[in-house]
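Single-structure report; data block below.
A single protein chain has been omitted; all remaining protein chains appear in their positions.
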Amino acid sequence: MTDKQSMHIDPYEKNWIRLSIGLLVVFATAVTVAGFAFGFQVPTPEDRVDPRTVATEGPWADPGLRELVPGKKYEAYILAQTWAFLPNEITVPVGAEVTFYVTSKDVQHGFKLQDTNINMQIVPGQVSKLTVTFDEPGVHNFICTEYCGAAHAIMFGTLTVE
Amino acid sequence: MKEQKNSETDEFEPKGTMVILLIFVLTLILLWGSVYLILLSRGVTV
Partner (left out) sequence: MLANYEVSQAEKKFIGWHLLFAVIAVAIGSLFGPLQALEHAGLDLYPYLQPLFASYYQGLTLHGVLNALVFTTFFITGFLTLTTIYGLKRPLRYPKLNAVGFWMMVVGLVVTAIPTLLDQASVLYTFYPPMKAHWSFYLGLTLVVVGSWIEGWGFYFTYYAWRKENPGVRTPLTTFGGLITMVMWQFATLGVATEILTMLLPWSLGLIEGTDPQLARTYFWFTGHPLVYFWLLPAYVSWYGMLPKQAGGKLFSDSLARFAFWLFLLLSVPLGFHHQYVDPGVPAGWKFLHAVLTYSVFLPSMLTAFTVIASLEYAGRKRGGKGLLGWIRALPWADPVVSAQLLAGILFFFGGIGGITNASYNVNLVVHNTAWVPGHFHLTVASAVTLSFMGISYWLVPYLTGKKLGVSNKVANIQVWTWFVGMVIFSNAMHVVGLLGAPRRTPLGLAPYIPEEWSGHLLRVGIGGTIMFVGMYMYVYIVAKTAWAKNYEPVEIEVPLADSIHDPQETPDWLDKWVPWLIGTVALLLIAYGPQLFDQISNIALNAPGGKVW
């Protein structure tokens, strides 16, 4: 009896397992290369703040765009709160590389800049950071993608590239 | 009896199963790949 107790795997199933593993390896490689070689990255811890004072002290007391290298490099400090982004209008020149630093002073929000890969959870006490470069003129909405209370649906802003 | 049962099963080759699963894999590559291409088209984030 015991000699029969080996795991019986059908040859077709063996091939299927090989194919599945192969496929996952290909996907994993594609994702890893895009992430770590090209810079399609997800947020990573940047800084922590006190949500009770963030609107009155530090960079988010005066949220908005900072010009680091004119025409080239910018930082955008954005404060999310119920139910608006501060500021809710931003204008940058074509070719600008903009790094977003977003935090919330009340509940969780989302920050998704349409037609780019900027998509972040905004968590009170944490700073969400990602960077984007604008090569073409146009208007991008940034919308709140996490339920944040009664008027969540109207929470958005616009970024203009000109 | 047992022997007979096993020989009956050994003859069964799940070829149709493989066809379905291959169709699945092709669909998976196509759909996953299209979202991956959307990612690439929307630019880097660092």
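By letter and in written order, the chains are A and B; residue numbering begins at 1 in each of them.
Note that in this section contacts are C-beta pairs under 8 Å (C-beta built on N, C-alpha and C of every residue); 3 or more make two chains touch, one makes a residue touch a chain.
It should be emphasised that the depicted structure is a prediction, and the values quoted were computed from it without experimental measurement.
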Identified contact with the non-displayed chain, of A:I90, A:I143 or A:L159: A:I143
Sole residue of A:L79, A:V98 or A:M120 that reaches the chain not shown, by the stated touch rule: A:M120
Absent-chain interface as seen on chain A, which is shown: 1, 4-10, 12-13, 16-17, 20-21, 24, 27-28, 31-32, 34-35, 40-46, 48, 50-52, 82, 106-108, 110, 112, 114-115, 117-129, 141, 143-150, 152-154, 156
Touching residues (missing chain, whole complex) on chain B: 2, 5-6, 9, 12, 14-17, 19-21, 24, 27-28, 31-32, 35-36, 38-39, 42, 45
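Just so it is clear, only the chains that are shown with their structure count from here on.
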Chain centre separation (chain A, chain B; CA means) in Å: 31
Chain B contact footprint on chain A (complex, rising order): 10, 12-13, 15-16, 19, 23, 27, 30-31, 34, 38-42, 115-118, 130-133, 135
Parts of chain B lying in touch with chain A, wherever the complex brings them together: 13-15, 17-18, 21, 25, 28-29, 32, 36, 39-40, 42-46
